[in-house]
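A short worksheet on the structure shown next.
Every protein chain except one is present and positioned as in the full complex.
Moving on to subunit A:
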């Protein structure tokens, strides 16, 4: 299953409503404030990525399209060496 399909599947189960790919979950009031944290754990767990400080913009977690773009961006290979952990 591709990234968008996995994101879509999770969100539709979690929200229990038909959600359009571009629908803003938070603006539509489909989820509560704790759901943002839940989404962070979902993408970290599901796609083996780490959401860094600068990634924590609610825009990245607001819709199926946004989450998909975020995951694809994080799973792209880094531009070069020198990414030492702090």
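We take it that a residue touches a chain if its C-beta (ideal position, glycine included) is under 8 Å from a C-beta of that chain, and two chains touch if they have at least 3 such contacts; residues count from 1.
FYI, contacts and distances are computed from a predicted model.
Missing chain, UniProt name from the options "Acyl-CoA dehydrogenase family protein", "Peptidoglycan glycosyltransferase MrdB", "Branched-chain amino acid ABC transporter permease" or "Potassium-transporting ATPase potassium-binding subunit": "Acyl-CoA dehydrogenase family protein".
In the full complex, subunit A touches the omitted chain through residues 10, 13-16, 31-42, 44-45, 53-54, 56-58, 86.
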